[in-house]
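Input: one structure, supplied below.
Every protein chain except one is present and positioned as in the full complex.
Take a look at chain A:
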């Protein structure tokens, strides 16, 4: 029984990503500056986590219209009160700010709100955050974002070079800023779960960036004389099918969560979906081309051990004589033509050479074993 793939993404793409990098940088800078301006003009619609106050989720006996209740609830005098329908017709989300007089006053206000709602209203959820706690929550959220960025910067620096680390961090800041900008633009609720989403976006985006950077580093070792823009294009193109597959699977997991996951985490899932897209964009259009701007070290001969290693010169071609049913010479030729790897005799060296050069007794070379079995 052999299951065959039903479809296959184009295996050999040849887009010129870096050609557009100036346009993309310009767009992204506009986006970031726009975010900063937006933050100054209208700020963020902070949830109670960050500004204190009370949030109540209630279920009314019949369908309730937030707009109609707004007047009634504004009149009871608990300050600026927000009412919105929450997922279902008969569910409402009500928020009002912190009251003078501490938690007792806050509870009195909540009772007033409940009393003003139609008879038979059930309270499903209540969250009440005092201003001391909300200030701490803001602080720890900011610290978390800063530390996550610093940690990632340090890790990428350690694994790659500082130029990569800088590119990665700029892409991450870009993702966070643009997402915050979107939240500010549409006045979406900005609470703790959104900060969690931002951190997850960081994790996803850096994942994506590192995959492309890994390939760039590998190609830097292979094609020592290829012009950088061309090399970046090659690397992004080579990883393109993976990028698309991964974005697709992550979205396939997230979209059901957005649709079926309920109102409570909808904001969070929306942030994740947006962040996945923006993270992918920034990996391809910001993090990679950024390397053109600051340049990278071209001589990687001393750091072969660090990552995926190219094949070792002096391979025994005999080992690669195993069947090659999937060999596609046409594609291979076109690839070679496209990028002219002039100075890399080791590039196409088959892997078994690596097996052969292993110290004996370390681990039985499996490839050989499996291969031998197969040829018998």
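By definition in this document, a contact is a pair of C-beta atoms (placed from the backbone, for glycine too) under 8 Å apart; a residue touches a chain by one contact, two chains touch by 3 or more; residues count from 1.
By our rule, contacts and distances are computed from a predicted model.
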Absent chain [UniProt protein name; select from "Protein translocase subunit SecD", "Copper resistance protein B", "Thioredoxin-like fold domain-containing protein" or "ABC transporter permease"]: "Protein translocase subunit SecD"
Touch with the omitted chain, as defined above, among A:224, A:242 or A:297: A:242
Identified contact with the non-displayed chain, of A:210, A:236 or A:288: A:210
Of A:38, A:76 or A:265, the residue in touch with the unshown chain: A:265
Residue of A:27, A:133, A:228 or A:292 in touch with the missing chain, whole complex considered: A:133
Chain A residues that touch the omitted chain in the full complex: 2-9, 11-12, 57, 102-103, 122-130, 132-133, 136-137, 140-141, 143-144, 147-148, 151-152, 155-156, 159, 192-193, 195-196, 199-200, 202-204, 206-208, 210-211, 214-215, 218, 238-239, 241-242, 245-246, 248-257, 259-262, 264-265, 268-269, 272, 307-309, 319-329, 331-332, 335, 348, 350-352, 354-355, 358, 363-367, 369-371, 373-374
